[in-house]
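With one protein chain held back, the other chains of the complex are shown just where they sit.
As written, the chains take the letters A and B, and residue 1 is the first residue of each chain.
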Amino acid sequence: MSDGFEKAPFLLTRADAFITWAQKNSLWPFGSGLACCAIEMIATAAARYDIARFGMELFRASPRQADLFIVAGTVTLKMAPVLRRLWDQMPDPKWAMAMGNCAIGGGPFPTYSVLQGVDRIIPVDVYVAGCPPTPQGLIHGLMTLQEKIARSHPTKEILDPDARRQS
Amino acid sequence: MELREYDLNMGPQHPSTHGVLRLKLAVDNEVVLGVEPVLGYLHRGMEKLWESLTFTQVVPLTDRLDYIASLSNNLGYCLAVEKLAGIEVPKRARYIRVVLAELQRLASHLAWVGFMANDIGAMSVLLYAFEAREHVLDIFEEYCGARLTVHGIRIGGAVRDLDAPLASRIRAVLEKIPERLEDVRALLDENRIWKERTVGVGRISAADAIDYGLTGPPLRASGVAWDMRKDLPYSSYDDFDFDVPLGANGDVYDRYLVRLEEICQSIRIVRQALEGLPEGDPRAKMPRVLKIAPGEVFHTIEAPKGVLGFTVRSNGSDKPERVKMKSPSFINLQALDHMCRGNLFSDVIGILGSLDIVLGEIDK
Partner (left out) sequence: MPEDRADRPELRKILAALAGRLGGAVLAGVVDGGELSVRLAKDGLAPALRFLKEEAGFNALEDIAAFDNLDAAGGGGPRFTVVYRLYRFPGALRTRVAVDVGEGERLASAVPLYRSADWAEREAFDMFGIRFEGHPDLRRIYMPDDFEGHPLRKDFPLAGRTGGA
């Protein structure tokens, strides 16, 4: 919980509400489609599940233009440094979602070549379980992330750039 | 200033590489001199993992190989194990498997045309194709609860029976698909931009195709009439009447036509299978623990991506000694260099797309 922030000036909390409203309703995903989960991610973006309802239809191919890193699929040890570099290339504010059991904890692959969870290399905000998660599951995860963003305090970071992003 | 040849790196993070594939391109201005794929970014150690699982436990992991056509992987592996163990699959189960496998082929080709068109720039086709595919996924979800990694085919047969209500829903879906296909064809078949980007691009001759080990639609687009469903029929495919579409020029456009026509043929097969569904069990009686006497078998099927094969070696226990998968995408990708040379580097996307590769199957 944000201690001391309850006493923040009214204007800042209103600014927070506006900024987080804008952020959560226009997340641009950087779809890091690694394996099977990528197909369900694309299905969520397609006509039936229509991620555009959430303002998220603009999947960016470049991390520099995105703010939500969706790790969809198994992360191998060979791919891990690439993912870390992509995460580092994303400008703040940014969020990460581990989509699917492989991204959460290695999934059904306890093998010599698989990273047992992407949270070993990047900080994850939302975990969406499933193998693969259904589009409904992914949307639920996105909505959970939206709630998380709504609870955050971006003005604190604007006023004090050294402050870590509060969850 | 003189323009010289240079190297371009594509991937492993790239929207059009159909997964985590890295391509090293050597280009001279815009003409491709060579393409070298770098694999392994999705190598999960499947074959090693399978050696520590029972024969039955391996089946759901095969879904994760070609994840766009998971039932085909199930079928390929189960047929190999059944051949090794001498398990007789009841005829009803074989017909149910054909229905599932052909519906899966349909879904796979629809996903393919969506991705291919999206890569070239025709994004509406992605939406149309995925909408049509959703109807097929509804059938899978109703049948056994999963949309993508279906695991509906098990050792001995299918996971459950295909009852009359589901069969009539399948028939209803089969009515919808041709309509959507017509929409896609109307957008692409005679589209000037589509044809500029696909006709004459990525050619491979029939002789080269066979030498590279190409199988599936890329081979048939070069005019080679090789289809395992006809040549070495399995699961009662020889009971059904269907054509194998062939191309003439071996270019990207022919591969596109071949796959769309295969969708129509799949619809034909499913209708016949539903019509002639015999009485019987959907699955053979299986022992609680499946132990297989020492032996080795190699079995192939015609998966949507090409000829999928499994070598299974048993050692008397309930776990396989070795399972080696012959991956059609792995072999087809080898020919990418040959197909891309001399073309523009923006054609690499189209040629790669036309091979219809899946990294899960390539990297295992």
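We adopt the following convention: contacts are C-beta pairs under 8 Å (C-beta built on N, C-alpha and C of every residue); 3 or more make two chains touch, one makes a residue touch a chain.
The structure displayed is predicted, hence computed values, not measured ones.
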| item | value |
| --- | --- |
| Selected residue (touches chain absent from view) among B:Val31, B:Leu232, B:Met286 or B:Leu344 | B:Leu232 |
| Contact residue for the chain not shown (choose from B:Lys24, B:Lys195, B:Arg322 or B:Arg341) | B:Arg322 |
| Interface with the undisplayed chain - residues on chain B | 39-40, 43, 45, 47-49, 52, 82-83, 86-89, 94, 210-213, 224-226, 231-235, 294, 296, 298, 300, 307, 309, 311, 313, 315, 321-322, 324, 326, 330-331, 334, 363-364 |
| Residue ranges of chain A at the interface with the undisplayed chain | 77-78, 106, 110-116, 120 |
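The working rule: only the chains that are shown with their structure count from here on.
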| item | value |
| --- | --- |
| Chain A and chain B: spacing of chain centres that average the CA atoms, whole Å | 31 |
| Residue numbers on chain B that touch chain A, as the complex places them | 12-15, 19-20, 40-46, 48-49, 60-61, 63-64, 67-68, 111, 126-128, 130-131, 134, 137, 147-149, 359-360 |
| Chain B contact footprint on chain A (complex, rising order) | 31-36, 38-40, 42-43, 46-48, 59, 61, 73-74, 76, 78-79, 82, 86, 108-114, 131-132, 134 |
